[in-house]
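Apart from one protein chain that is not included, each protein chain of the complex appears where it belongs.
Showing subunit A:
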Amino acid sequence: MFRNYIKIALRGLVKHRAYSFINILGLATGMAVTLLIGLWVYHEASYDRFLPDYEQVYQIKRHYTIEGETHTIEAIALPLVEIMENDIPGIAHVALSDWGNAHSLMVGETKLSSQGYFVGEDFLQILKYPLLRGEPATVLNDPNSIVLTEQTATALFGDADPMGQAVKLDNSQELTVSGILRDVPGNSTMQFSYLLPFSLLENISPYVREARNEWLVNSFMLYLGLAPGVDQEQITPLIENILAEKSPDLKPYDPRLSLQPAADWHLYGRYENGRPAGGYIEYVRLFGIIGLLVLIIACINFMNLATARSEKRAKEVGVRKAIGSKRKHLIVQFLSESLLLTTVSFALGILLVYLVLEPFNQLVGSEIRIPFDQPLFWLLMVAYLLLTALLAGSRPAFYLSSFNAVRVLKGGMQKQRSAVWGRKALVLIQFSCSIALIISTLIIYQQIRHVQDRPTGYLRDRLMMSEMSEDLNRNYEAIKADLLGSGLVEQVAKASGSASEINFFTIISNWPGRNPDRAHLEIGAVRASETYFKTMGMEIIAGRDFKSNLEADSHSVILNEAAIRQLQLDDPIGQTINWNRNQNVTIVGVVKDAILLSPFTPVHPTLFAPSFNHESSILYRLSPNVSPREAIPQLAEIFDRYNPAFPYEYQFADEAYARKFQLELLVGKLAGLFAGLAIFVSCLGLFGLAAFMAEQRRKEIGIRKVLGATLMQIWLLLSREFLLLVLISCVLATPLALYFLQDWLLQYDYRISISPLTFVLAGLLALIITVITISFQAIRAGTARPVDSLRSE
């Protein structure tokens, strides 16, 4: 029997090629989109779960409250380590980590610069990144050791055995390779090429040693490995209030500690008022919903085309019933047809995904692959296939099998009003979703454009930045002179951060006219050389720039407008403020606001202080007539001279700034892509429906033409209904899109207000696409010879 069903389905597929093509193309597109999004969601959800025993791995989060607002950060104070190790039962391992930095590694003439972390001895017993050589418990014990990933080891040593070999770190420390790690997969939150013992950092950085007993310095991250059988609920009450107990200075800020499990690191990065409040998971959910929507739109095509075609199938249903078929036979038959069509579509869908996976990976910056080798994948795919077949096929199956045999055999198959209404409702769903997606895409791009057009407050053009090593810091004056002397560069400065970051945050604790109720002002701090503002192209709007003899300005600071507004200083120049643990300084200038952090938020209050120490960034602006392509090899030569341990690396300020829009641009691109696909699949269905409507009304059209109807009148006759449906969809899509977008926009302080024009534009776009889609059929029907349609009756 089943063979009979498949046979008839196959022959039907071949016989009604156009119909099959529309159905398969639509369903394959829908299934491919859903599969692709599914793979992406799976990839995002798999972060850090590859680590053995990841359920026992936690990171400490620190919460503190200022003026009623609770902030959450990972940075902790070092004395916490000892308490965690000795006083809290249930914690098996504790390991510190720094924030990860690029360092240079040298072996003989081979040098490379890549990201690595300083981590505590127990690190690999908590985050169990698989070791190929060495023991997790001991590889990080010796302060002068280094653990390399396989790829890094190969880059440095080629085919030679790296174990026990020497590696020079940052052109200063001689280290010995103590272990080899398997390469860190793309779905690891921590990305690194090597690990260094935290004890080494203590040896080479005096400030780390000094911070050992300092509760007010929070500069590192802390990871915990809980003992087997111990969970978050047991540990949290024991650690929650440690800070308030141990450090009276912190008490006014209501400090609390909490744990975040490894499985949440990637997806739940955002905290609000001290509690996890989502993060990347919101996008994962959003696109998961969109994936399902596109699949539903594709399934609706199948349903609508099948029920529209029902008159053609009615006779078959009648005959089968007359010769003894029960309704369940017919339901099984139509579901089998749906299964066949879905299977063909699925095969095509997988092929599509396979073909677009590489470009998609580039688009979203991921390493997704199709896990063909995993049985679970195929099991899920079978379930996916069956569910889709059921979703697409159930309505036609129940509808077609319900036909009354007598009526359909007599040829008196009437238009079923319920079926027509059902079909219209389904078209409404398709177009409402598609138009909502179009609206969303437009608004996301408007928001991005709005923020991109915001004045940055500094000149990005031709501005370049490089990280400063120890060598560069030592040779700063020399390299500055060489750079300027070369004529390639017109300005050079150094600072504690590049043009697109602020690395330090501190407080201004006192200032003239401070309201006694107000504790202090949290402020970003940039240490800058005397040429910083000139190099950045930032405008001093009151007072003066730093003096070229910076020593003379050792007690001067320059504040930005945002800081002045927050401090409510009417006449700031010459005023004395207190910052950074009781340092009294004088405001000598006010600089125009510049976006150093997120372009989506208001400019952060920032203090600029003169730099006397080693800094992290060197900033330099190319001379106007210098082409970057020609300049870079020459710049590399100058940098190599003073920074032999590092390869020359640089970024352009405009590119760094553009990266701040990465997530938003990604969301915009994906929304645009899926909106396009949704409208494509919807139109495919509309095209098929229009064809059926035209065929169904062939005789009517023939008679109307005999009576003198024009092509325009025929076009209107066939298009009217669909245009009306799309118009209603526009109305339905508006609140749908508003609901999602208002939430999305609310996370940005600097945002557009949604204009009604956008909705009109999206509606117009949908209408134009609809008109193009259905006009083909309407014009074909309108230009056919009436005699053909009348003769066939």
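The working rule: contacts are C-beta pairs under 8 Å (C-beta built on N, C-alpha and C of every residue); 3 or more make two chains touch, one makes a residue touch a chain; residues count from 1.
One rule holds for everything that comes next: contacts and distances are computed from a predicted model.
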Subject >> The complex's invisible chain, by UniProt name, from "Aspartate carbamoyltransferase", "Membrane protein", "Sulfurtransferase complex subunit TusB" or "Phosphonate ABC transporter ATP-binding protein" >> reply: "Phosphonate ABC transporter ATP-binding protein"
**OP:** Based on the whole complex, identify which of A:A405, A:L484, A:A636 or A:L745 touches the chain you can't see.
**Re:** A:A405
Original post:
Out of A:H71, A:K315 or A:R565, which touches the unshown chain?
Top reply: A:K315
Subject >> Chain not shown, touching residues in subunit A >> reply: 1, 4, 7-8, 11-12, 15, 315-316, 318-327, 329, 404-406, 409-411
